[in-house]
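In this view, the complex is presented without one of its protein chains, the others remaining in place.
And now, subunit A:
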Amino acid sequence: MDDVLVTGLGALSPLGAGTGAFWRGMHKADTAPTRVPDPLAHMDRPLMYLVPEADLPDGPEEQDGLPLGRGSRFALAAAREAVADAGLAALPGPAELPGPGGRPEAKGLDPRRVAVALSTGMGDTDLHEGWWTGEAPASGRWAPPFPLASVVGGWFGAQGVNTCVSNACAASGYALSVGADLIRSGEADVVIAGGAEAYSRVALACFNRLGAIDPERCRPFAAERRGTVFGEGAAVLVLESATHARARGARTVYGRLAGAGWSCDAYHATAPEPSGEQIERAMREALREAGAGSGAESGSGGLGFVIPHGTGTELNDVVESRVLDALTPRTPLYSVKALIGHTGGAAGAFAALAASLMLHHRTLPPNVPVGEQDPECAVQLPSGSAPMTGAYGLVNAYAFGGNNISLVFGEAAA
């Protein structure tokens, strides 16, 4: 079966624009949330890790007549970088397309075999929030709240499957897995996959109402943690069949998406199932599919790191820690959320982006200091940078509704 390779990366995050800024920020490990610049954010803790003002995309305001919100613009920015990084280019416009008897693949990429799988939890809700508070819509055209994948597909000219998975904070983990399924089932050669999330007043207010926002910062696994803190941005990966990547001479292979495991707690709307039975099942399935083995030992050929879901909420971190301690003992963790906050529907993609960079550079960056570790969270959170010793990285993403996904990324050569 064809391997699913990661051949391009793109990011727009609280660390700035680009994967270079993201990788440097991972090593600097010095971030903090800020107050959202929204005078209508009437809530106790209006905190987020925001994309820096200087790095915000300067448009577009609309595409093909559809007004775009912050989420779509973030997704476009990250997708543009990922596609360029992969050595691909947006497909020709109508005037340049081959005629009826022409071969669309003549330019090297068949648009019908390029898919887009991008996720978001809130989409372009910020745009609608503006309309609800006095801004006038530019037209009477229906503006679906979740057009991110469509916008990227329209920009690129992709004609394959174009899907937006919205499984809350596990969403972009699912997008990546669905993208890999499209390649393995033969429906696509290339999938532009990932997630984007932007500030939404409604989302932040609801998390405030649920008492789930930490007043200081996102502190996964810390004894003093008091909830999570949202982050925003977009992370996009170009997934590609190994056959296709080889045939076109892809210049960089960051790794391969080697395994995925899905499950659902079917337990509670917002709380994780305390035994962790279903998150363990997802992890085991992903490791099994990757050939990394369950109970994977750290070290050469085994599991080199885990990027946990770890949000900083009380029960989630304890349950995930217990399962990791049993299933992947002594494997070092790297917390993306301690660095850029909880990016919701983009969290799985940011974790996948970080995993790909760590495999590519064979380096584990230092974790952001979060204070004294909770003794109930018996996981390894190295505070210094270290060489990576394993061949695989495990990524977890969980969500409201008990949606769980685990992904395993492995080393791969170009």
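Quick note on the criterion: a residue touches a chain if its C-beta (ideal position, glycine included) is under 8 Å from a C-beta of that chain, and two chains touch if they have at least 3 such contacts; residues count from 1.
Convention: contacts and distances are computed from a predicted model.
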Discussion item. I want to check something: the complex is missing a chain, and I'd like its UniProt protein name from "Gas vesicle protein", "Branched-chain amino acid transport system permease protein", "3-oxoacyl-ACP synthase II" or "Response regulator".
Written reply: "3-oxoacyl-ACP synthase II"
Worksheet item: Which residue from A:T133, A:T243, A:S275 or A:S383 sits in contact with the chain not drawn here?
Response: A:T133
Worksheet item: Touching the left-out chain: which of A:A32, A:L210, A:L315 or A:A414?
Response: A:L210
Worksheet item: Which one, A:R251, A:H268 or A:R330, makes contact with the chain that was left out?
Response: A:H268
Discussion item. Just to verify: which one of A:V202, A:A223 or A:A414 makes contact with the chain not shown?
Written reply: A:V202
Worksheet item: Which of these touches the unseen chain: A:V83, A:A143, A:A258 or A:M358?
Response: A:A143
Discussion item. On subunit A, where is the contact patch with the chain that was removed from view?
Written reply: 1, 40-44, 64-66, 93-95, 97, 99-100, 112, 116, 120-123, 125, 128-129, 131-133, 137, 139-147, 149-151, 153-154, 157-168, 171, 174, 178, 181, 184-187, 200-203, 205-210, 262-270, 278, 281, 399-403
